[in-house]
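Of the protein chains in this complex, one is absent; all others appear in place.
Up next, chain A:
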Amino acid sequence: MLTPARIPYLLLLPATLFLCAFFLYPFVLVAIEAFTRDGTFTAQNFQTALGHWKFPAAMTNTLLLAAVVVPIQTALALLMAVLVTKMTSGRDMALYVFTIPLGISDLAAGIIWLAIFEQSGFLNSMLYHLGIIDQPGTWLGYQSKGVIFAAVVLAEVWRATAIMLVILVAGMGLIPKEYDEAAEVFGASPWKRFIRVTLPLLRPSLQTALILRVILAFEVFAVVAALGGTSLPVLMGETYHWQFALQDRGVAAAFAIVILAISIAATLVIMRALRVPKEARI
């Protein structure tokens, strides 16, 4: 019967069952797959994965990319958010343009920056028109890992800053204006007001934005595939390679567990670093 006490459970049931079947259960499966081979418990998958010559490079590249990309994005998203809240005219237009990359897939972003960096691309064309070079040089060759890395950083910053921006703008809207006005009355400069008032009050949104972004940064895959092929190994790319090309699900699962582990570790660190005491919430 539809008694009021049962209604919420009935409404939640489909979503809960779905998440159990397609979220919790598969993660148990992937853990089992990573720790077994031919039905017996073993650490062999991890030995193969971690012992592979590409693993140190993939791990370093993934962590380094996140360490470079996320701080730039945070700063840029904060700058955009402050500019947008201070704008008097054209605010909606600017916000729309700033959020466009939110709808763009990482693969498309990789292809867009490929158009710029490829040998007959727009960067070389521009340098040629300016008379700096006579011959188009190769930017994304397999020897020039530094340039590929920089191109991936640019593409990631270009594509994924929007998601932080949206969260931060929404968060700034929740901060009461009175705090900022009070600080202004007491003679605080705009920079001081930003550092001492806005930023601390923005901590919950900053926390959400950072967790989301760092996890997505560990999942970097298509951008790298489009720009560097296999010259710049990353964890997600190696997972795909083991699953799809080498058809070794156990090792792919071990890679998945490694990505999962660093994601959870990063989430815990960010939650701890930006903890908001219950009584300080707005």
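Brief remarks on what is shown
In the analysis below, a contact is a pair of C-beta atoms (placed from the backbone, for glycine too) under 8 Å apart; a residue touches a chain by one contact, two chains touch by 3 or more; residues count from 1.
Here is the rule we go by: contacts and distances are computed from a predicted model.
Set against the options "Carbohydrate ABC transporter permease", "YdbS-like PH domain-containing protein", "Succinate dehydrogenase cytochrome b556 subunit" or "DNA-binding response regulator", the UniProt name belonging to the omitted chain is "Carbohydrate ABC transporter permease". For the chain left out of this panel, the touching residue among A:108, A:147, A:188 or A:274 is A:108.
Touch with the hidden chain on the side of chain A covers residues 2, 5, 7-9, 11-12, 14-16, 18-19, 22-24, 26-27, 29-30, 33, 79-80, 83, 86-87, 90, 92, 94-108, 111-116, 118-122, 124-125, 128-129, 136, 158, 166-167, 169-171, 173-174, 204-205, 208, 211-212, 215, 218-219, 221-222, 225-226, 229, 236, 239-240, 243-244, 249, 252-253, 256, 259-260, 263-264, 267.
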